[in-house]
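Here it is: the structure, laid out below.
Note that one protein chain is taken out, while the other chains of the complex remain in position.
Naming follows writing order (A, B and C), and every chain is counted from residue 1.
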C-alpha cells in the first residue's frame, strides 16, 4: 500500500542509510513552511547530527514554489548536494518536478491532496492525508493553512525517527517559549507522527540516529552573527535600506542592540539605527557618522552597492572609516535577488571612480561573520578607510553550524584619533593628512574636540597635508602615494588565510567565503581519487605573503569561486603576475551554492589533461 | 631699458629660436583671458605653425590664477612641456611663481601695474603699461577690464611677430563676425603692438615665422568634435547633467543639432536633448530611449559615472544600446575637477555589480572623438550594449589640431532591430534573447511595433530566451554565457589600434588617448638616445589580436597612462597573462598632461637597468 | 463602450483576454491586483490597441505587477525608484504611444522621490500610478515614507516620522493632473484611470492599495476596512469618450466639464462642497481638512490641460523618432563639408 513494490524489491537488501542523506522540501512560499523547515533542521541539530539547510526561494511574498534542502551528514559534509535522496512534496505547482528529482531508491513523502498517487515505481513513497490530519487537529480555522506544514514534520518524526522532544525544543525556541503556538504546532506534529506509525509501513532505508557531533555548537545565520559581532564591535551608527538578502542583518541589529547596548546608567542608547530612504543616503549617513568619530556601518546587496559608488569614493579619498556589508546576491542588475553569488568582488575592490583600492574582508562562516562583525571596525578605524565585508545570501540567510562566539581577544582599536590633550603634543604642527609615522596613516580629530586647532575641512577635492584645498600637482601625487602606502600597511592588519594541507599535495585550492564546505568536501573526494590537495581559504584583500607563498609552493592552483568571470582569480593574477600560468579559474554562478561534486569534476578533468 | 643686460650679454650669440618654444600665460580666471589666449593660438595656427594650447584652470568662476600654455613646434611636437620659455605674467597672485618658472634666457612679458620691475637678471623682460594702454583705447568703461587681456596679444604681435591679419581672422571667428567686439579688441591689440614697437627694443631670440604645416587642418576641442560626430551618428536622445569637463559636449550638441538635425520637411527636431536633474536620471533617460529604439547617449565625468553604476548594470544585462561619454577628470571622488586623467578605465570596464564586461572606446584625438562620436552608436546598436567612450579633460576641452572630418565611410548600422514584417519571418519563434546567429547577439523589437507578438518585457531580473522571468539556474547560466560570447563577438567590431614602427625596435610603447603627442615625441627622443621603439595606440577594449601580437613581438612593453594604478596595464595583464613579465606600467597622474620628458626618463631609466 | 464587436470583443475586435498578462504572483487580496484588473478593463473598454501602450515600473510588488496585465504592450521593469527617468527617455521613441508607469510608495516616495518630483516638473506625458500601501511589500513590510506617523506594525514597531503625501507632493510640483483613488473603490478608479489616460502630460494617481500581508490593520490608513469606512469622494467623476455625447441630464449647476486634448470629457458632479479643480491652493485646503477630519478624500484634485508636455517642448517630429530612416537622422556629406568649413 505504501511504498512502491518494485522499488522495495530492488532495495530490499540495501543497507540502511543513517545520517547521510539530503532532503528537499517543496512548499508554497508565504505559507509558513519556513517554520516547519527550521524546526526540522534544528531538531536534527539537537540530535547531535551535522546538518545544513538551504532555502531556495523565489523573489516573491506568497504563493510560489519554494524549496528547502536539508543535508544530514555524519561526516560533517554540509555543502549543497545536487539532488536529494528524500523529497517532501507539498507544493502543487512544483510537484511533478520535485518527484522527478529523486534518484531510484529515493524516498518521497507527499500530500495526497495534491496527487492521490504517484507514478514512479522505483522510489519509496508515502502519501499524507494532510487536509484530514489538519481538520482532525484542534487548530483554529484561520491557522489551519499555516499548521498544515507541521504535518510533514510529524511524518519525519515517524519515518526518519526525528526525535520528538528535540522537535519540541525547536518549537519552543522558535516561538520564544510562547506556549500557545508551541502547543498548537506540537500537537499536530504529534498526531501526524501517530497517524504515520499506525498507517504507514516503514520500508525505506533512511534513518536519523543520535550523535554527539554538535555539542557546544550553535545553529545561526551569517546575518545574525554579523549583527552580534557588530554589537560587540561597538557599532554606534547603522544606516541601511531594505534589500534582500541584507535586510536580516539590520533586523538582527534592531533585536540585539537594544538588549546589549543601552547605557546601564541612563538606559539610553549608545547607538542609532536609521532606515534611510535609499542606499545613497544609507552610506551617506554612515560616512557622516564615521567622520564624526562613530563606529559606523551600512549593509546592502549588489544594487545598493552600485548606488553607493560615489560615496565609496568620497570615503576612500577623505579617509573616513566605515564598514560596508555586502550580502551578495546574483547580479548583474537585479539579477536573481534571492539567490547566492560571489559576484561583487572586483566591483567592491575598485568601487569609486579614479584610482581606488578598497579593503575587503571575506567571512566564510557565521563565526567569521561574528568576528569580522567587530574586527572590521578596528581595521576601518585604524586605516581610516571603508572596509567592505563580502558575505553572501547562502551564508547570510541560511542556518549554519558554528562554534560559540568568543569574546574579542584584543582591546578595541579606535585608531589614530586624537583629542584635546593629544593635540597639545603636536605643538601646532598637526596636519590631518600628515604621514607622521611613515605608515601612510595620518592622525585625525573628530567634531566636538574643543582644541582651537582641532578643526579641519573634510572634502573630496584635492588637499594638502593640512587638509587645505590644493590643486598643486605635487600635493596630489604625494597624497595618492600615501594612500598607496596605507594600502600596503593594510596587509599587516588583514586576517590571515586559513590553510589546510594534505600529504604529498602538489595542487592547491584557493577559495573564499561560503564555498568552503563544498571545497573541503571536494578535497576529500579528490584525495580519494588520487588527487591530494592543499587549501587556502582567503579571508581578506589585500593579500598577505601567505597567499604568495601558497601559490609559489604548488604546481597548480585552482581558484574556486561563485561568479562568472573568476573575479578573485583576476585579482590574484594581478597580485602574482609571475605565477598566472599555474592559476586556473574554477568559477560558476547559477544562483545555487556550489556543490563538491562540481568542484571535483572541474578539477579532476583539468588534472587529467 | 627693457631686457636684462646680464641675460642679454649671456645670450648675445645665441641663435634665434624660431617656432620652437612654449609660452605660459598667467591670468586671473573669469577675466576674459580665455578669448585672448584662443586668439593667440588661433593666429599662430593660421600662420601655418603647429601649435597646441592647454588651459590649466582652477575649479572656480572668477578671481583665481589660471594658466594657458601654448606650445609652438615646427616639428609638430604638441605635448605639454614642463616649463615655458616665455611667460606672460598678468596675474598678481601667481606673478612671482610665474616669473620663477622661466629658465635663464627665458622671456618675460608682464604687466607693470603688478610689479614695476622684476629682479631676475638672467631673463629677457618687457614690462607693459597695461592700464595706460587700456585707458588710451576707446574701450567703454565697463569693458576695460575685459579688453585689458588684449594687451598681451598686442605685445606678442610686436615681440614675436605674430601676424596681425591672422589675429584679426581669429577675432572674427571668435565673435562670429560681429564687428563691434572684433573692432574693439583688434584696436587695442593694434595700439599695443604699436606702442611696443616704439618703446621696446627686441633683444630676445624668440620668433614666429610663417610655415605651411597646418594647411587643410582645423583647430578644435574633443568635446566639439564628439558632438559633431554624434550629430552625424544620428543621435536622437541625449540626457545629461552639467559637470566639468563634460559639459562642453552637451553645449556643443545644443549648437550643432538644431543646425544639422531639423527635419527638412517639417522643420521639427529629429532629436531631443534633456538636461536631467542628476546623472542617475540622465543615464536612466538614455537607457529608456535606447530601449525604445533611439540612438541614445549621455555624457559625464567621474562622479557622474559613479552615480550611473546601477543603470549601467541594467543596460548591460537587459542588453540596451546606449553611448556613455566619460570625459575623465582627476579622481578619486571630486578630486581635481578641472584637471585631466585617465583614471576611470577599470571602473568603466567593470561598471555595475555582478559579472559585467563593458566595451570601451578610447579616442586619442579630436578626429577620433568625431569618428567614435558616430561609430559608437553603430557598435552599441549592433551589440545591444552600452558603449563607453573615454575621453579626458585635455582632449575634451583644449584646442587640438585635426584633419578635416571625413564622412562616415559606412552605412549606419542599426543592428538587429526587427519590425512587423521581419517578425513574420520568425514564424512565431522569435525570442528576445535567442541566439539565432551564434554570435551572442539576439534580435530585438522596439515599442511602436504593431505586430501582436512584438512586445517583450524588459527587466533587470533573470530571464529565459523569451524574456520571461526565470530563476532557473540553467537559464541564468545560458544567458550569462551568451553575454560572454557577445563580448567575444565585440572584438571584431572594435577599432584597431594604431601602430607605428621604428627600425630595429625591441621595445614597444602601448598607450592610449590624449597621451599620444607626448608618447610620439618621447619616442623620437628615445630613438635619439639609442632606444628605438614601436608604438601601439589602443583604441578600444576588448583588445584585438593585434594587441596580442604587438606584445608578443617585443622584448619589453611599456604601458604609458595617466593614472596611479596602471589601469590598462592591469587589464592587459589579465588579457595576456603569459606576457605579464615583459609589461611595465609607466603611470602617473598629477592633473597635468604627461610630458615627453617624463616618459623618456621613465623608460630610459628602466631600459638602463 | 466595449462589447461592440460581439463575443466580448471591443471595437478593435479584441477580447478582454487579449489585454491580460502572465498569471499573477501577488498575494491573494493584494490591492495591486485590483488595480491591475481595472487597468485591463479600462484599456479594453477604451478600445486602445495593446501595442499602442508602453508600460514602465520600478521595483516592488507594485512594480512587478505590469507583468500581470497587457502582455502585448512593450514594458520595461527597471530599477528601484528610477521608473520616471526610464519613461522620460522612452516616450521620445514613439510619442504616439500611451505611456503608463507603475510604482509603489517605497519606489516613488522613498528612493524615488527625486525622479518623481522631476518628472512632474517636466510634464512628461505619462500616466503615473503610485500603488500606495505604506510599506515595502516585496522586502517584507518595512515602513515606507508614506506610512502614517504613529502607525504600529508587529515586526516594525512604531513609525516616528511624518508621512509623505503623494497628492501634496504632486501639487507642490505643479503636476498637471493630480488624483487620489482607493483600490477598493473600483468604479471611481476606473473613471479616474480613463481620464488620466486622456491627459496629455503627467497624470499622477495616488492609489491607496492595501498590502494584505504586511499592512492591513483595520484602524490604519492603508487598510481595506479603513478605506471602505473613511473614503469620501470630492465629486462624482465620469469619463466621456471622445465620440460620445454627454448624456442629456447634464446640469451645469452641479456639474463641471473638462475637455481633454483628445476630445474626451471629464464630468464632475458636486457631492459636498464645490471644489475648483483648477486651483492648487484649494486642493491643499481640502487635504488639510481631510487630514483633520480623518477621512480618505478621493477624486481629481487638480488638472491643468494648458501646460505643454515635454514632447511639445522639445518640438520633435510627428513621425515617431524610432521610425525615422537612416537618411533622416544622418546629415549629408554637404552638411559635413559645411561644418568643416565653419571650423577654424
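Following the convention adopted for this analysis, a contact is a pair of C-beta atoms (placed from the backbone, for glycine too) under 8 Å apart; a residue touches a chain by one contact, two chains touch by 3 or more.
A quick note: this is a predicted structure, and the numbers were derived from the prediction, not measured.
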item	value
Displayed chains contacting the withheld chain	A, B, C
Chain not shown: contacting residue from A:285, A:562 or A:576	A:285
Residue among B:67, B:186 or B:241 touching the omitted chain	B:241
Which residue of A:199, A:270 or A:556 touches the chain not shown here	A:270
Given B:61, B:116, B:410 or B:425, the one touching the chain that is not displayed	B:61
Absent chain, residues of subunit B that touch it	30, 58-64, 241-244, 247, 275, 277-279, 303, 333-334
Subunit C residues that touch the omitted chain in the full complex	110-114, 117-118, 121-123, 145, 160-162, 164-165, 168-169, 171-174, 280-281, 284-285, 288, 307-308, 313
Those residues of subunit A which, in the complete complex, touch the missing chain	42, 45-46, 170, 173, 218-220, 228, 231-234, 236-237, 239, 256, 260-261, 263, 266, 268-272, 274, 276-278, 280-296, 310-311, 314, 318, 374, 404-408, 411-412, 414, 445-452, 454-461, 468-469
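Everything below uses one rule, namely that only the chains that are shown with their structure count from here on.
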item	value
Mean-CA-position distance for subunit B and subunit A (Å)	45
Centre distance in Å when subunit A and subunit C are each reduced to the mean of their C-alpha atoms	40
Residues of subunit B touching at least two other chains	310, 314, 318, 459-461
Shared-contact residues (touching 2 or more other chains) in subunit C	79
